[in-house]
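The block underneath contains the structure these notes are about, expressed in structure tokens.
With one protein chain removed, the remaining protein chains of the complex are shown where they sit.
Moving on to chain A:
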Amino acid sequence: MRTFCFRKSSRVLVILSAAAAIMQIGILTFVPDAALAHGERNQEPFLRMRTAHFYDVKWSTNEIPVNGEIVVTGKFRLFPIWPVNLPLPEAAFLGNGTPGPVLARTESYINGVPAIQSTKLELNRDYEFKTVLKGRVPGHHHVHPMINVMGAGPLLGPGNWLTVTGNESDFKLPIKTLSGETIDNLETWGLGRVFFWHGLWVAIAIVWLVWWLRRPLLLPRFRALTEKGGDRSQLVTSTDRLFGAGLLVATILIVFFGFQATDAAYPRTVPLQGSRATVEPLPEVPEQVKVVVNKSNYDVPGRSLRMNVTLTNNGSTPAQLGEFLTSNQRFINHEVSQAMATVDPSYPKELLPPNGLKVSDSRPLKPGETKTVDIEAADAAWETERLSSLINDPDNTLGGLLFFYDEHGKRTISNVSGPMVPVFTDPDNRTAENPKGGAG
């Protein structure tokens, strides 16, 4: 009977093990082996709509070999209606959103100032950036420009897919130090010294451990300490003390002379550099067209943002509304040729909603003219980019940039912001009782 039970239970174990193995193989087979982006869609919509707006972003190429260079350039504006729950950009850093250091950053600038240190940025001002990246790990990588703001976290610009080809082992990042040393590759610099010193001290530590471990350890020593007749003098002998004292002297001597020798080998060193850079924003350009949001709705079933806005042209030239930019999504007004001309054919398609921007009156706004128009940005991107979750945010104020163009293609930028009211019902009034919609 007992044998039977054992056989039965072992059979169950075999079945369970087989099931676990099949599940594991399935997971390994069907789950993608690499993350395809950086979770930018998981950032709250108010964060993406009202912090850093990147525009004019260009990637010099989409494919580079290992050690090849790609230059990412563009501009960003820090939105004036900054979320109240985020600290102001007192300390910001130009980063690059990549899946780990698959590219090596060799240079980066904000308004021409080297961006190796953090800097303070101003709201409602524009900055130009440039980042030079070098191919390192072969693969297909999603690359974003990015601004890190202290307390607010990473604010991602538009992402583009970049292919790095070649062999990772060919990568080199050389540099010459100011004290004359030539470093062939920063990836491996100094590692020989690291391995030597770590190895040496581990070896000494093992000698010390083995000195004690070679003798009976736990129970015999415990009994000797706690029971009558135990000889404590054998637990720690005078030889042990002598060996310990020798080790103590040797340790201090090695540290002392090792330090002296290292100092002699590297007489000119500098501490980590932790200063802050000073970056002036680009010259302020007056807002040509003043935008007042009268009403804005997000149509949930229609996946569409509708705004009723009053535009006033305070400039001296006519202006046409050509683009609405928010959260790296570029809604282009297809009726404005100057706006269409700004779209680079290689620009990531997922950032250009195909329906674009619908404006009830796309005629140029004359100087001094005030006009109220309806704007509609309808696209599945509101869902796929998880921007529609703005309706679940405690701060549901939307934000973005409106780009206006004159007849010569000269562009001016206006901020647009306002509370967003969701519309949960179908625009055609379709309900369960009235499936065809309409007035019923």
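Everything below uses one rule, namely that a residue touches a chain if its C-beta (ideal position, glycine included) is under 8 Å from a C-beta of that chain, and two chains touch if they have at least 3 such contacts; residues count from 1.
Just so it is clear, contacts and distances are computed from a predicted model.
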item	value
Omitted chain (choose from "Ca-activated chloride channel family protein", "Iron chelate uptake ABC transporter family permease subunit", "Solute-binding protein family 5 domain-containing protein" or "Methane monooxygenase/ammonia monooxygenase subunit A") - UniProt protein name	"Methane monooxygenase/ammonia monooxygenase subunit A"
Which of A:244, A:354 or A:368 contacts the chain that the document leaves out	A:244
Options A:173, A:300, A:351 or A:373, residue touching the unrepresented chain	A:173
Candidate in contact with the missing chain, chosen from A:23, A:213, A:343 or A:380	A:213
On chain A, residues whose C-beta touches the chain left out of the figure	38, 91-93, 95-98, 100-107, 109, 114, 116-118, 136-137, 146, 148, 150, 153-154, 173, 175-179, 181, 183, 186-191, 193-194, 196-198, 201-202, 204-206, 208-209, 212-213, 216-225, 227, 229-232, 234-236, 240-241, 244-245, 247-248, 251-252, 254-256, 258-259, 262-263, 265-266, 268-275
